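After this line comes subunit A, so read on.
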Amino acid sequence: MARSKIVLAGEGGQGVQSIAKILVEAGYSANKNVLYIPNFGVEQRGGVSIAFCQIADESIGEPRFSKGDIVIMLSDRAIERCACYVDENTTVVYDDSVCLKKPEMKAKRIINVSANKIANDELSARVFNMIILGVVLKATNVVDIQHAKDALELALGKKFEAKPELRDLNYKALERGMGLINDTASV
Partner candidate 1 sequence: MVKKLITEDTKLFMTGNEVIAYAAVAAGAEFMYGYPITPQNEVMHTWCKLLPKTDAGFLQTEDEISAGFSTLGGILAGKKAFTATAGPGNVIMQDAMSMAEMNRLPFVCAVMQRGGPSTATVIYAQQETTLTCFGGNGEGYRIVYSTAGHQDLYDYTIKAFNTAWKYRFPTFILADGYQGKMREPVMAYDPEARGIDLIPATPYLRAEGVAGVDRKPVHLRNCFNLEEELMEVLDSYEEEFNRIAPEIAEYQEYKAEDAEVLIIAHGIVARSAMTAIDELRAKGIRVGLFRPITLRPLAVDPLRKAVSRAKQVLFTESANGQMARLALEKMYGLTTPYQTLYKMGVGVTGGDIIEKVEKMVKENNLVC
Partner candidate 2 sequence: MPNILTVPPRLPEAQNPDPGVSKFCPGCGHGMILKTLASAIDELNLQARAVYGCDIGCSLLSWNYMNIDTIQAHHGRTTPVIYGITRATPEAVGIAYMGDGGGLAIGAQHLVNAAVRNEKMLVILVNNTNYGMTGGQMAPTTLPGQVTETTPYGRDVEATGKPAKGAEMVSAVVDTEAAYVTRGTVNNLRQLKTMMKKGLQNVADGRGFSYVEALSVCPLNWRTNNVDTWDRLDEMEDFFKVGELVVPQGLEGVK
């Protein structure tokens, strides 16, 4: 079935919702059916921030799903909070340069990336979320990088105009993220 169900989870401020917005915007510009819903309880003030994204060829029914195809966990609390969205068909990605724990759960695959470290060491802490977006793009293979770049332009175009070097930085982060995992994890 050509529907990708993606959960992104992290701490407030890590940019989880911005990743989700750009991801679905990319899917939308690629003419896919998309649906994105943030968790927005009072817990968003200081809780785990979660984004539920779906990108599909067919029309999308349920807004929230039981199990994700890919679940991205960007903090220890996110690992705890989002275990419920994982089953044996789920690929879990976590950032081992943020999380102290390792996700211990039954999943199809559990992949570790070090996006935070790479962002700090090689690029800029600000583009941590772009590295993650690159990881998601590669892992799902549902939208290509050009659509992601278009979506990025839509979101940050004004900033890029003022500071063109920001565009390069974001692109670099995106590509660096895509290079972090080898093959696609989706169906």
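Candidate entries met the following condition: all candidates are chains of the complex that A comes from, given by their letters.
Please note the rule applied: contacts are C-beta pairs under 8 Å (C-beta built on N, C-alpha and C of every residue); 3 or more make two chains touch, one makes a residue touch a chain; residues count from 1.
Everything quoted here is computed from the prediction, not taken from an experiment.
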| item | value |
| --- | --- |
| Among 1 or 2, touch partner of subunit A in the complex | 1 |
| Partner candidate 1, residues of subunit A touching it in the complex | 21, 24-25, 28, 33-42, 60-67 |
